[in-house]
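Right, one structure below, let's go through it.
Showing subunit A:
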Amino acid sequence: MSDRYELRFSGSGGQGMILAGIIMAEAASIYGTKNAAQSQSYGPESRGGASKAEVIISDQIIDYPKATAIDCMLAMTQEACTKYHGDVKEGGILLVDSDEVKVLPEGKFRLLKYPITSAARDELGKTIVANIISLGMITELTGIVTHEAIEKAVLSRVPAAFLELNKKALQIGFERAKTLK
Partner candidate 1 sequence: MADRKKKFLQGNEACVEGALYAGCMFFAGYPITPSTEVAEGLSVRLPKIGGKFIQMEDEIAGIAAALGGSLAGLKSMTATSGPGFSLKQECLGYACLAEIPLVIVNVMRGGPSTGYPTGPSQSDIMQAKWGTHGDHPAISVTPSYVQEILSETVRAFNLAERFRTPVVVLYDEILGHMREPITIPAPGDLEVIDRMRPECKSEDYLPYDEKYEVAPLAPFGAGYRFHVTGLNHKQDGFPTNDSKQIGANNLRIMSKIENHKEEIWKNDELLLDDAEVAVFTIGSTARSARFAVLEARKAGIKAGLLRPLTIWPFPEKAVRELAKRVKAIIVPELNLGQMILEVERVSGAACEVVGINRVDGEPITPMQILDVIKKYK
Partner candidate 2 sequence: MSVPAEKKEKVSVPFDYNKYLRPNKLPHIWCPGCGHGIVLKAMLRAIDKTGFDKNDICVISGIGCSSRTPGYVDFNTLHTLHGRALSFATGVKFANPKLKVIVVTGDGDALAIGGNHFIHTCRRNIDLTVLVFTNATYGMTGGQYSPTTPMGSQATTSRYGSIEPPFDACEMAKASGASFVARGTAYHTLELEKTIHEAIMHKGTSVVDIIDACPTYYGRANKFKSATHMMEVIEKENTVNVKQADKLPPEKLEGKFLRGVLHKIEKPEYCEQYESIVMEKAKAK
């Protein structure tokens, strides 16, 4: 299993967690040289409720598309954090949005906190790009994909009118993650 790098993006439906997963997987497999599989799970509603996307990155064929022992997990809401943190492996990273996650889980993982939503709101005026800031942070923290690859992947998935906004969000993510290292 060591040839698998597992990521989980979790939050509430509508926060762009599935899109974040897709972008990360594309950065690895389309704009990078690795293989990737992205899967998701959510309730019958497309908005609200805990939702998660998982990305497996590997140099080999990816069989099981779901996370088994997570290398890096993002939690954007308290509900998602509480519900999904259990699979983070020993020594893995759990990045939480400290605006939302107040009850911090305990475990043998590296717990990193950052007010992601307020950074999006205060610095870019749009909470909608919180997921892109997270992608920047995770890229910087894990090094699983390059800055160039994640940028290409982000820009290929967002509307043309918002390219600059998303570029900035990614940049903020890279920088803030350095402060957590």
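These made the cut because all candidates are chains of the complex that A comes from, given by their letters.
Going forward, contacts are C-beta pairs under 8 Å (C-beta built on N, C-alpha and C of every residue); 3 or more make two chains touch, one makes a residue touch a chain; residues count from 1.
The shown structure was predicted, so the numbers you read here are calculated from the model rather than taken from an experiment.
Peer 1: Going by the contact definition at the top, pick out the neighbour of subunit A in this complex from 1 or 2.
Peer 2: 1
Peer 1: Where on subunit A does candidate 1 make contact in their complex?
Peer 2: Contacts found on subunit A: 1, 22, 25-26, 29-30, 35-44, 61-66, 68.
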